[in-house]
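Inspection log for the structure reproduced underneath, given as structure tokens.
A single protein chain has been omitted from the complex, and every remaining protein chain is retained in its original position.
Labels A and B are assigned to the chains in the order they are written; within every chain, residues are numbered from 1.
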Amino acid sequence: MKYPRTSAALGCLIALMVTACGNKTPTDGLSGVVQGTGASSMKSAQEVWVAQFQTAHPGVTVNYSPDGSGAGRTAFADGAAAFAGSDRALEDAEMAAPSRQCAADTTPINLPVQISTIHIIFNIGGVGELTLSAEVLAKIFTGQITNWADPQIADVNPGIALPDLPITPVHRSDDSGTTESFTGALAQIAPATWTEGPVNRWPTRYGGEAAQGTSGVVAAVQQGNGTIGYADASGVTDAMASARYSPDGIATPVGPTAEAASAVVAASPRLEGRGINDWTLELDRTASGYPFILVSYAIACSRYADSHTGEIVGAYLSQVISEEGQNGAVPQAGNVPLSGELAASIREAAATIR
Amino acid sequence: MSDDIRSIETVDESLMADHGNVGDAAFRGISTGSGGIIMVILAAVAVFLIAQAAPAITTGDPRYGNLWGYVAPYLFGTIWISFLALLIAVPVSVGIALYISHYAPKKLATPVAFVVDLLAAVPSIVFGLWGITTLAPMLVPAHQWLTEYLGFIPLFSGTASGTGRTMLTASLVLAIMVLPIITSLTREVFLRTPKLQEEASLALGATKWEMIRQVVLPFGRSGIVAASMLGLGRALGETMAVAMVLSGGRMISPRLLTSENPNTIAANIALGFAEADSGGVHRLIATGLVLFAITIVVNMAGRLITGGPRKESR
Partner (left out) sequence: MSTPANDPRAAAQHEAEIHLTAGQLPGYIGPAVFVVALVVSATVLGLLGAFGWIATVLLAVIGFLVAMFALSTAVEGRRRAVDRIARYLILGTFLLALAPLLSLLFKVASEGIIRFDVTYFTSTKRNVIGAGGGAAHAIIGTLITTGMATVFSVPVGLLTAIYLVEYGKGWMKRVITFLVDVMTGIPSIVAGLFAYSLISLMVGHGSKSGLAGALALSVLMIPYVVRNSEEIIRLVPDKLREASYGLGVSKWRTIVKVVLPTSVSGIVSGVVLAIARIIGETAPLLITMGFTASMTTNPLPTGGSNMVNPMTSLPVFVFYEYTRPGRPQEAFLDRAWTGALVLVLIVMVLNLIGRWVARKYAPKINR
């Protein structure tokens, strides 16, 4: 292994000219490197949290690879990531086979750390407002309604002139937790039309345009005409039009607001039968009138085999769930800050990690 | 001065027979060993892929059935998009190669060749960025025009994509990417056309184009095929540009202008790897193995067509 070291030294030398080469003297006790891997929907928020944490603890480096939720869970199970970011909590089978980096006889814990809304963005030549019912939405995304002038859409949008324009539904081409959340909601609100259940890869038979990543969907919707797509809040700008949702088309339509998301989270019970510090939520999407909510979890060991790693992960996740962390991420990720009792409980749980 | 002395010593040293023999044996061993390393690496690539793919080959997935059922649409997409790319790239490449070898003024030929080679070196992610931000939106009107007036042709049927991220656009990007490979190889072959034959043809009163058709193209035919095969190899395996530009899914459809297109094996791996569970990773690696096998077959076919190993003579 002579070559790698040589080039490492070379790299260090080049790096020295640019910045100091690692090994900054820590101002407090914490120092070291921690690896996190997971959902790309959490990338923006994690960037903020990592920056906050590294600023407070200059000796620590937290690396967050936005490889994807699945990659994050796999990496956590393999011991290749100290914590994972995931768009869903671990399932029972995954809980039963914990990572070898966790201390013996302990189970991992799931902490909801990022709540965001999934926006249904559209671009229909000048139309600024759109309301969709469960059926209409499911039919649009399954290719059963193909034109914006369809009377079924007009029925739930009285007073809005919709053009005679073919609908191009845009979905993710890559496997994604956002797709899983969105299709999960569809399966819950329109089970008769959306028969695929929650899936992380869009079912090809429903057609539509495929785009890579949240940014790809957003770009495709913006570029096209008559397009509609779904994207988590981190990728959506205020300038974009988002549809509102009304379950049956009669009830007052609700947009992707923080209140709606908070209401869903507040109404969702905690999954029973898991450890005292596990906060897996059984999402009750119908609680607030806006069902497209994305809850992203941090998955960590409750006790790490390596206490040093445990200390850093515990401190990091405490930072993540702190008021500063939750509010600080808002301008970047558009998340809905966790607050109140739930946040306090999760904070307590995070503090027990070591 | 001392340098000279040393070099004389060196020669003296090497003149000693036994010394030379030991060095010779060692050097021959090292270089043969390096050739061996190539074999080992390729064997390792195959073995590792097979080992990682094995679980997916033996056990099917309830959603897709066996591996073939899963990979077939992607296989179709891979071959279809590469075929289209070649269909566009080969004639253009041959044209450019002819321009450089027979038409361009001598002073221009070298810079032109350099410019084409530059295209070859542009990273595929940059092609992806360009394709998605520049080419795709630019081609949207063409999509609409084609579906409107030529929609009766099955290839152009369906609803035109509103974003231009279609099979047509993606195969165009691929064509641009393989173009320099095919060009530089065919150019070399065209330049090797025997001068005497060219001149004989011209002397018989042939126009330049007749000369090219009767002398240069027949001479370069096997070269064009070989170059196309190499281009095909590149097109089959291209990942990032396709993943970024193409709006793809798991389907079999030859349509060029709609939003619904078959994805390629390579792009599917890149798009699915992140969220795959461990079974999914095995399945993706198995599709990678299929892709690897295809590229080997294409390579062998290319060699068979061109007749034996390349350039044996020294």
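As a working rule, contacts are C-beta pairs under 8 Å (C-beta built on N, C-alpha and C of every residue); 3 or more make two chains touch, one makes a residue touch a chain.
Not measured: the values here are computed from a predicted model.
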Note = Answer key for A:S44, A:N157 or A:Q326 versus the chain not shown reads A:S44
Note = Across B:A51, B:L87, B:L150 or B:I305, the one contacting the chain not displayed is B:A51
Note = Where B:S124, B:S228 or B:S247 are the choices, the one touching the absent chain is B:S124
Message = One chain is left out of this view; which of A:S69, A:S86, A:T168 or A:Q212 touches it in the full complex?
response = A:Q212
Task = Since one chain isn't shown, list which residues of chain B touch it in the complete complex.
result = 10-11, 14-15, 19-21, 23-24, 26-28, 30-35, 37-39, 41-42, 44-45, 48-49, 51-52, 91-96, 98-100, 102-104, 106, 112, 114-127, 129-130, 133-135, 138, 141-142, 145, 176, 179, 183, 195, 198-199, 202-203, 207-212, 230, 233-234, 236-240, 243-244, 266, 269-270, 273, 284-285, 288, 291-292, 295-296, 298-299, 303, 309-311, 314
Inquiry  = Across the whole complex, list the residues on chain A that are touched by the chain not included here.
reply    = 1, 3-8, 10-12, 14-15, 18-19, 21-22, 32-35, 37, 40, 43-44, 47-48, 50-51, 54-55, 61, 63-67, 74-75, 78-82, 101, 212-216, 234-235, 237, 309, 331-334
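Quick note on the criterion: only the chains that are shown with their structure count from here on.
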Key: Intercentroid distance (Cα basis), chain B paired with chain A, Å   = 38
Remark   = Interface with chain A, chain B side, in the complex: residues 73, 132, 136-137, 159, 161-165, 243-244, 247-251, 259-260, 263, 271-278, 280-281
Ask   = Which of the residues in chain A end up touching chain B in this complex?
value = 40, 67-71, 73-74, 166, 168, 173-177, 200-202, 204-205, 207-212, 216, 219-220, 223-227
